[in-house]
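Every protein chain of the complex appears in place save one, which is left out.
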Amino acid sequence: MAIDRTLEMFRSPIPGSERSPAIRSVDWILRGVGQVVFQGNWLTGLVILAAIAVNSWVYFVAALLGTIVSTATAVLLRMDRSLVNAGLLGFNGCLAGIGLNFYMSNDVTIGEWPSVQLYLYMALAAALSTVVMGALGSLLGSRGTPVLTAPFVFATWLLMFAVYAFVGFEPGALLAPGSPAPLGETAGYTAETVFNGTFKGVGEIFFQDNAVTGIIMAVGILVNTRVGALMAVGGSLLATLLAMAAGADEAAINAGLFGFNAALTAIALGGFFFVLNRSGALYALFGVVVTVFLWPSIGVVLTPIGMPTLTFPFVLTTWLFILAKPAFPALTPVEPADATY
Amino acid sequence: MAIDRTLEMFRSPIPGSERSPAIRSVDWILRGVGQVVFQGNWLTGLVILAAIAVNSWVYFVAALLGTIVSTATAVLLRMDRSLVNAGLLGFNGCLAGIGLNFYMSNDVTIGEWPSVQLYLYMALAAALSTVVMGALGSLLGSRGTPVLTAPFVFATWLLMFAVYAFVGFEPGALLAPGSPAPLGETAGYTAETVFNGTFKGVGEIFFQDNAVTGIIMAVGILVNTRVGALMAVGGSLLATLLAMAAGADEAAINAGLFGFNAALTAIALGGFFFVLNRSGALYALFGVVVTVFLWPSIGVVLTPIGMPTLTFPFVLTTWLFILAKPAFPALTPVEPADATY
Partner (left out) sequence: MAIDRTLEMFRSPIPGSERSPAIRSVDWILRGVGQVVFQGNWLTGLVILAAIAVNSWVYFVAALLGTIVSTATAVLLRMDRSLVNAGLLGFNGCLAGIGLNFYMSNDVTIGEWPSVQLYLYMALAAALSTVVMGALGSLLGSRGTPVLTAPFVFATWLLMFAVYAFVGFEPGALLAPGSPAPLGETAGYTAETVFNGTFKGVGEIFFQDNAVTGIIMAVGILVNTRVGALMAVGGSLLATLLAMAAGADEAAINAGLFGFNAALTAIALGGFFFVLNRSGALYALFGVVVTVFLWPSIGVVLTPIGMPTLTFPFVLTTWLFILAKPAFPALTPVEPADATY
């Protein structure tokens, strides 16, 4: 169809990239943002950046800074240009930039403008994510296992854990060590719990506590792939419903905190790394269910130091489910190049 | 000898397994239970199930449920049938089922009947253990290192850590976050400390706080291997004595908590993965000593979140001692197929 040909255009480099390093750089950045949700499509990246801007210019700047620094680090260290061109050196930096900014803010919804020291630290985290990318690629590459957002998670954790130790940093309100305690009761669930849980769940992939932002992001994914958009929204919805069935805290569900990891797991297992046939669909469903419980599980481990799970529940679940691939002939793996759109 | 020929019978599939899927399934389950203590022998599994029933029907059901679900998951995902036939897809599920039931009970000795939600969760843990088995097999297989009970440990940890977060779950009395503190003093040791420490130590492999159950289990192992039974009891005894020499808490020793990991390490290193010559015996002894200290060590790490060590001290010690194999020509590795009986 004509529309498919048009959309295909956005998967190719931005016209003029071959001639102009400036245009090429813009392509790297937009595509890098899109790769957070597995989309090598510069229009997806552009729509997502717009979705972030709708919520917060602070995080818009943080996303750009992180994406630029992690990509530039890769270029300076002369990483394989085909990886850079695919935007694969941008997405971890993008999340590292927003993530540090988010957890060092007191008003996390729209964020606070960072100090110079914090901006430097965000840049350091983004640069470190490129080294972690290289290291994990070396460890996992031979097993056909992708690094996912692990470079973002590890680089951000390693630097964020240190912020208590310096008077130059002011940890945000969410960074508060405590002792885990059973959830005694919770507020009642409403239709808003389901709506916000689902769409903020998509937005929280980029730390955006905003349902409109989440909806625009889903559209950004839809621009590149119908299956992916369905998985993102469906994964987040399913996680929201399951968390309600098991009796999770309403405020956490409402903020999309059960949804964002599940959305990523659903995209990854549902059609991207495995063919979405009957076995594949059941396997993806299984992975989403596990991810729902891994968010509070990893959260408990980090409670005594007051640190956040980031997207580690998604990374851990998806790693386990992909590493197990050779053991399960019932599943049909798909090479990322053949991913369904 | 006639008795050896008789015992050999129980290592083969239950007569009729070739014709009847029902009999084959029973063989998988019994053999799966036996594999917790490295015994691919359906009579061993049967004796162990009886030993559990002697202590608690709650845990008997949990053991069956876990073994069935993890095996069924493997069959659905079409795992290598020879692994399934050997019972290797059952033992982690068996422990995951009992383990979750145990730590979600207030009376842990005989356990409490789970809610429907908890039964579903136990099934999820057992199914997840099969995915973790596949994933770890992919990571460790090329290094000739067995997964041991790591799939049980990781699947159970990942789901158990999450239980605080849902009003639908009621964490048991043992799940209590705290701060580690030096042991100031302890009750005096008696002959009972040694007796219970040793035999409850065998029972605690399956979470059974019952010396008679432990003795029956040792008989279950003896049915398949004299060396293995000696190692199980001897490893638990040695750990008990060493814990007393170092001044551990009497109640913990008495409950067999120092024994169960050491019993497993002793079976694994003492004749199963290494030939039990002079070097091998010293190496196994070394491993048992290390395991004794790893139980409180891993326990301290988990104290701030109030979670249990499970059999991770055994897994970690045995992984280190087996991974190091190529570096130590003084030792003679043994292929599991040639394990001494």
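Each chain gets a letter, A and B, in the order it is written, and its residues are counted from 1.
Just so we're on the same page, contacts are C-beta pairs under 8 Å (C-beta built on N, C-alpha and C of every residue); 3 or more make two chains touch, one makes a residue touch a chain.
Here the structure is a predicted model, which means the values were calculated and not measured.
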If the hidden chain were put back, which of B:Leu120, B:Ala173 or B:Ala330 would touch it? B:Ala330
Full-complex touch with the removed chain, picking from A:Gly134, A:Gly256, A:Gly271 or A:Pro296, is A:Gly134
Identify the residues of chain A touching the omitted chain, counting contacts across the whole complex. 76-80, 117, 124, 127-128, 131-139, 157-171, 177, 304-307
In the complete complex, which positions of chain B touch the hidden chain? 143, 179-186, 245-249, 252, 279, 283, 286, 289-290, 293-301, 303-304, 316, 319-321, 323-331
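Keep this in mind: only the chains that are shown with their structure count from here on.
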For chain A placed onto chain B, the superposition rotation in degrees, Cα atoms, nearest 5: 120
Between chain A and chain B, tell me the centre distance in angstrom, where each centre is the average of that chain's C-alpha atoms. 37
